[in-house]
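A single protein chain has been omitted; all remaining protein chains appear in their positions.
Labels run A, B and C following the written order; every chain starts at residue 1.
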């Protein structure tokens, strides 16, 4: 499980007084850095090998500015070429948002998906958590 | 059906050379203005009466900067207090992204969901399209 | 003089109820597209030849969501390797913001500034407006 702290920015609020919902995908992308580092150590752009296929995000509570957010990131499904990342955001002890993101191991040169290599798969396995129950 | 044109911004690209995936919820929120106007004519913040419960977005093709995006917005489900908005983004003749967003008619004073009034429901009905087939 | 229309987005407001000030550089970058097209027709990333050195922005009035913004873009100074772009944003008949941006003609391969070629200079000259008076 990866943990990441976000400080909600004033510019991320909207006129209704809370964090705008479009900000959460930005935070979740930032918090997936642990997964990105497994796929692409050093995070060089020229060796980037993931593409985002899909995400879904559910909102449970309004998010306040200036109060830290803890994002936890686990892997809920590990397929042949793709994986599903499960994330939750907690503020003041309450889960305010959760989301699932499908990433595909991708070869930017051939523009095709590719099987996840066994050494990467092994490292990912340590972060697999069954969230279905 | 509502139609909305977006001009993808240079600042919305990322280091991989395409539009970053976190931008699409921003565009989809902007393109839901037609729905917002039905719920809250004049769009005054003080009378805002919708809250976002959930969205899911699927990516089919990389999105290029500087080429217009056409976003279509329909209603795919119309419940008692909530509705599901279906949106697609088309660039250069290809559907590049689609998404569904669940909005809840919400009373910010009591902080509770509320049944969608019949006059609003009637206007929404004209934009209902069954996308399940 | 270039003109560009911006539709202020709901996600660009902040908790004080107006457009957040950090949004204006994004709009101004978008509205400089006419200048970019003179330097780099077709706007291909691989032939990009400008770098931003500096910008300054002054705010005169609060900016409201959902009301169109007209941005005018002129060139206020045209040097050997650089130029200053002057922009104003008008909403509901009032100039709400103005700004100046210094751009440098730049060779990304050598990572050095370069004299502005005469054919580009000629096209730019048509947009030079003296704003000092």
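Here is the rule we use: contacts are C-beta pairs under 8 Å (C-beta built on N, C-alpha and C of every residue); 3 or more make two chains touch, one makes a residue touch a chain.
In this text the structure is predicted, and so the values were computed from the model without any measurement.
**Student:** What chains on display are touched by the one that is not shown?
**Tutor:** Per the touch rule above, the missing chain touches A, B, C.
**Student:** Any idea which of A:30, A:107 or A:122 touches the chain not displayed?
**Tutor:** Answer from the full complex: A:30 touches the omitted chain.
**Student:** Among C:22, C:67, C:80 or C:125, which one is in touch with the chain left out?
**Tutor:** Residue touching the chain left out of view: C:22.
**Student:** List the chain B residues touching the unshown chain?
**Tutor:** Contacting residues on chain B, toward the hidden partner: 10-11, 13-15, 17-18, 20, 22-23, 65.
**Student:** Which positions on chain A touch the chain that was left off?
**Tutor:** 7, 9-11, 17, 26, 29-30, 33, 36, 43, 45, 65-66
**Student:** List the residues of chain C that touch the chain left out of this view.
**Tutor:** On the chain C side, contact with the omitted chain comes from 15-16, 20-22, 25-26, 29, 45, 48, 51-59, 108.
In this text, only the chains that are shown with their structure count from here on.
**Student:** Report the inter-centroid distance (CA atoms only) between chain A and chain C in whole Å.
**Tutor:** Chain centres of chain A and chain C, defined by C-alpha means, are spaced 34 Å apart.
**Student:** Could you put a whole-Å number on the gap between the CA centroids of chain A and chain B?
**Tutor:** 22
**Student:** If a residue has to touch 2 or more other chains to count, which residues of chain B qualify?
**Tutor:** 26, 29, 45
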